[in-house]
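Omission of a single protein chain aside, the complex is shown with its protein chains in their original locations.
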Amino acid sequence: MVDLVPTLLRQELSRLADADQRLDGRSRWGSRDVTLETDCLYNAEGSAKVTIGGTIVYAGVKFELRTPWPDRPAQGSLMCGAELRPVAGRKYEPGPPSPQSIELGRVVDRGIRESGCIDMAELCIVPGEKVWGVMIDLHVLSDQGNIFDACGLAAIAALRTAVVPAERFDVGEDHTLSVNGTPIMASFTRVGGRYVLDASEEEELGGDERIHITLGDKGHLHSLQKGLKGVFTPAEFAEIFEVAQTRCVELRKLVAEQEAN
Amino acid sequence: MVDLVPTLLRQELSRLADADQRLDGRSRWGSRDVTLETDCLYNAEGSAKVTIGGTIVYAGVKFELRTPWPDRPAQGSLMCGAELRPVAGRKYEPGPPSPQSIELGRVVDRGIRESGCIDMAELCIVPGEKVWGVMIDLHVLSDQGNIFDACGLAAIAALRTAVVPAERFDVGEDHTLSVNGTPIMASFTRVGGRYVLDASEEEELGGDERIHITLGDKGHLHSLQKGLKGVFTPAEFAEIFEVAQTRCVELRKLVAEQEAN
Amino acid sequence: MVDLVPTLLRQELSRLADADQRLDGRSRWGSRDVTLETDCLYNAEGSAKVTIGGTIVYAGVKFELRTPWPDRPAQGSLMCGAELRPVAGRKYEPGPPSPQSIELGRVVDRGIRESGCIDMAELCIVPGEKVWGVMIDLHVLSDQGNIFDACGLAAIAALRTAVVPAERFDVGEDHTLSVNGTPIMASFTRVGGRYVLDASEEEELGGDERIHITLGDKGHLHSLQKGLKGVFTPAEFAEIFEVAQTRCVELRKLVAEQEAN
Amino acid sequence: MGGYGDVQLLRDDGKRLDGRALDELRPVTVEAGVLPAADGSARVTHGLNVAVVAVYGPMEAHPRKIQRQDRAVIDVRYNMAPFSTSDRIRPGFNRRSREISKVTAEALESVVLVERFPRSKIRVEIEILAAEAGTRCVGITAAAVALADAGIPMRDLIVGVASGKIEDTVVLDLDKAEDNYGQADLPVGILPNTGEVAFLQMDGDLSPDEFNLAMEYNFKAAGEIHDIMVEALQRRYEGGEA
Amino acid sequence: MGGYGDVQLLRDDGKRLDGRALDELRPVTVEAGVLPAADGSARVTHGLNVAVVAVYGPMEAHPRKIQRQDRAVIDVRYNMAPFSTSDRIRPGFNRRSREISKVTAEALESVVLVERFPRSKIRVEIEILAAEAGTRCVGITAAAVALADAGIPMRDLIVGVASGKIEDTVVLDLDKAEDNYGQADLPVGILPNTGEVAFLQMDGDLSPDEFNLAMEYNFKAAGEIHDIMVEALQRRYEGGEA
Partner (left out) sequence: MGGYGDVQLLRDDGKRLDGRALDELRPVTVEAGVLPAADGSARVTHGLNVAVVAVYGPMEAHPRKIQRQDRAVIDVRYNMAPFSTSDRIRPGFNRRSREISKVTAEALESVVLVERFPRSKIRVEIEILAAEAGTRCVGITAAAVALADAGIPMRDLIVGVASGKIEDTVVLDLDKAEDNYGQADLPVGILPNTGEVAFLQMDGDLSPDEFNLAMEYNFKAAGEIHDIMVEALQRRYEGGEA
């Protein structure tokens, strides 16, 4: 029961870090290939499939009519949840939502919600009576590292292609959901003592704390999260924050390209 | 932890099958004694107790007022559920509904529902507002084999004696629930390599797959289910299907006799 | 895994009982120090903190608007629940409510409810539509014995200081909840073969059954509960019942003093 | 207790609505050995209440952490069938049934010679098929008979019985209407031979004197029910398998 | 079956609304080895249905009490993604998915050579990403391919396929409208080489003759799907990692 593999792996990762190298030959701020496909699921009102290396996730958007919360009678609602089901990897077990999956869903949710890209008032149909509830469900099919960035990208891409199914609910004509902005998440993991971008499964296994940064179109921060055991210094944060700015611009371009097709 | 008893039991059952015999001396298509009692529970709007050998089950019918489903505004609903509680035998454990109990309830439910014996439109009181929900609860008190047939019989017998408690709910006068037909289940278990009717507890322990057939008054199929590990050929199915026709007629007669008393 | 400590402890408690002594020097009907503090929690509409020796519990009262039960359209409702969370002691584990915590909540609930100190009709706002639901939540922070009496005292003291938050719910002006009486619980534990008042943690660990008696202002019984393995004779009950009368008068006085301040 | 209506529960002749005297039980029947799959079983009807109990064991207690080195644990589940009440009950346990299961187990542990079976478990499954006030007492009575039927050694039987108060009058064994509109209920579990009490609950309003009278009624009735329990067990021993 | 509307499902030319003949399948595609994290995997589309299956194992079965001394246990989870249906499904299992998981596991145990892996567990994760009637059959087909992709020895593949009845006519492979307004559904799991049946459910109304015709359609279609499955596995062997 001694976790021998992680111990040896940590040593190797540390050695590589000293030489400014990574297990798969990437540079410190290099990413694996990212692919994005949208509108790929029958029955979802918006959908996206993202792969980052061997990591595969889907996001699906559904709408439902609900009565608004009493303290916000003219506002709809947005909810983003993630399921880390046993399909995603050998380490995942069946059961109620794990703290990991709750954290994943909530961090993606905050990035989108706090960017203000969805105007909750536009989701109101009849004030005090009927509003739209928008649900984004994240579904990880294969985890080979960095599911946070994959889920963040899938969520906003799916949302941006969503069509409000007003006809099916008898409340008007179907129309594109209005989404003002493309918040993007960039995640960093401490591996061998230093932060790297887009950690692989092995790097996560032998690594330490992660930092998740969600940036909006203007480069403002909308969500931060530090996960796992470990600490960082303000100087370290400043360094990855610069990298995050570049990374988010790149991924935002990918979303735009997909939409242009 | 080697399941020695089942292994020896399987050998014995195989030996008996070769000689066309069964553990308790029955013929291949022979049944244990079946008894049926109805209207036996205070507070249930319909009730039945069925015994098959040492197996004892109760079914109780209750009604409740509900709002109809939006897509079926003029239809009531029927629901049949089974509880395999620890009272029923040493092997049963407390906890949330087991896959076994869910399967039992759903197979009985489908047999009754799909026979069309309940007209859901007759359960409507005010379209879009108020309909009857009929709930059949199956309660196994002693499992000595073939609880499926016992539950199937108890469910339809209880339903056929049910009185709609309209007065208690202030929606008219009490009246008998209208039930058009008597769907009956016949279950077969592979024991010693061949199928037998009405397997006992030992035969189930040392047996393989089961087939549950529910037939309506005209001999039509309304529900089929294969359970447990094992396969069968179309020819084997054809053989038990013939037996099922006879069995269902016999048990349907038992229901009729009980009602005539 | 042999519970050696309790066995030795039981011997010691038995020896002390023979000499009419207790572990901490108290007399058989002696209590540890009891303190009561009320109105001690922001956001609770009524609150109390009670300490008995090293036992610390809080009670908080909250109100909510609800629709009345159909069979009692002009009555509000009262609910008292207890949480024995892991904060309270090393022996408590996380998980769904234990039978112990359910019993604790229900015994306190019955004592208050059955004393009639809350007039459910006064909790009605609009008959058939809108009534107050009063919730008393008991929170045990440190269990060093006799949490029942501590919770019983905290519950009624919190309730007697509660203010109905009508303004926040837009149904009139805030007003003191009307509470007619001060039901008090006295608990007895068999230790070393005889009953004692206000058992300590060690006495509970090495003791047997408990009896919980709730008395109203006139000395009438409103709730009784015997818990844990053990039996008692009518003569034994008569003896502790006398002691309970005195104990309840004393604690009721403590509530009155607190209110006078 | 309900106690919120103006309902007459005593007749002008001093009898109760169903004709019973103040200290008179509803009809009680007891049958032992009713469930073939169980190691011991019983069925008790008490008024319109129907309780069936199965006992399994003693068997190995698992998981390990519930084992006691020096005695058996008694694992009681009190369950009301969904169709046992006027409004259907959702299957599964609720707070009421968990509390009753707990105190019933503790009462039974007080009479079963649990020291004889260290590290083992005895399962007691109480199923209420029809409920008409007083089910927890009926369940205790049935559990005691089922334990005896299973051959579990006990130092005494337990009899479950309740008294209460209606219209300011102490009466034995409340029926449904009396329970709904009554002023107090005092269910107890009595050891008929030793005169001890292993189960006690009470709610409502009772003066000390009323309490004493209610207990007097309970002890007298426990003797009557005890006779019926013993007869049932004798029939079972003579008759063999049911 | 729904069967509650007056909906026309057969055209005047005898074909179905989507132009299929009575015994014609919806388009089926199969791909093996689609999930890098899994030991074996497959993706099957069948009409608009999309099922993805991951297989993990054989691995140690824990907790101990689920172990079988003489064989592997097959642990199946059939799950519909929240966005797979018209109305969103709350995540987590429901009664329907638990029943399908159970009977699917039993069907797969009938073909996997479970005796080869005593005390072990094989996990089969069936994820329905898009549902258009018939998902349990699509899941079985995909599970069989994923097991083969994982190199788990089987005595045959299983093909999931269904026939049904619409407008009093037996047809193969109901689509969504046919499922909603049809009169019967007969999903089966067929072993294409032995001609045996490892999975069987049915609901609705079928006369004995209709049942026989429906089974005939199912067997014929199973052969067609089997060919597509085999091609996918061949592509996978030739092509290596997907």
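Residue numbering begins at 1 within each chain, and the chains themselves are lettered A, B, C, D and E in the order written.
Heads up, the rule we're going with is that contacts are C-beta pairs under 8 Å (C-beta built on N, C-alpha and C of every residue); 3 or more make two chains touch, one makes a residue touch a chain.
All of these numbers come straight from a predicted model, not from anything done at the bench.
Peer 1: So there's a chain missing from this view; which of the remaining chains does it actually touch?
Peer 2: Visible chains that the missing one touches: A, C.
Peer 1: Out of A:Gly46, A:Gly192 or A:Gly216, which is the one that touches the chain we can't see?
Peer 2: Once the missing chain is taken into account, the touching residue is A:Gly216.
Peer 1: Pick from C:Leu13, C:Val34 or C:Val61: which residue touches the chain that isn't shown?
Peer 2: Only one listed residue reaches the unshown chain, and that is C:Val61.
Peer 1: If the hidden chain were put back, which residues of subunit C would touch it?
Peer 2: Against the missing chain, subunit C presents residues 41-44, 47, 53-56, 58, 60-62, 64, 81, 83, 85-90, 94, 96-97, 135, 137, 139, 141-144, 168.
Peer 1: Considering the whole complex, not just the chains shown, which residues of subunit A touch the missing one?
Peer 2: Residues of subunit A in touch with the missing chain: 1-3, 72, 75, 97, 99-100, 102-103, 105-106, 110, 113-116, 120, 209, 211, 216, 218-234, 237, 241.
The definition used in the following text is that only the chains that are shown with their structure count from here on.
Peer 1: Under the touch criterion given at the top, what is the topological distance in steps from subunit C to subunit E?
Peer 2: The least step count works out to 3.
Peer 1: Which chains contact both subunit A and subunit D?
Peer 2: The shared contacts of subunit A and subunit D amount to nothing, since no chain touches both.
Peer 1: At what distance in angstrom does the C-alpha mean of subunit E lie from that of subunit D?
Peer 2: Whole-Å distance between the two chain centres: 51.
Peer 1: Taking the mean of the CA coordinates per chain, how far is subunit C from subunit D in Å?
Peer 2: So the centre of subunit C lies 26 Å away from the centre of subunit D.
Peer 1: How many angstrom lie between the CA centroids of subunit A and subunit C, rounded to a whole number?
Peer 2: Using C-alpha averages as centres, the distance is 48 Å.
Peer 1: Between which chains is there touch?
Peer 2: A-E, B-D, B-E, C-D
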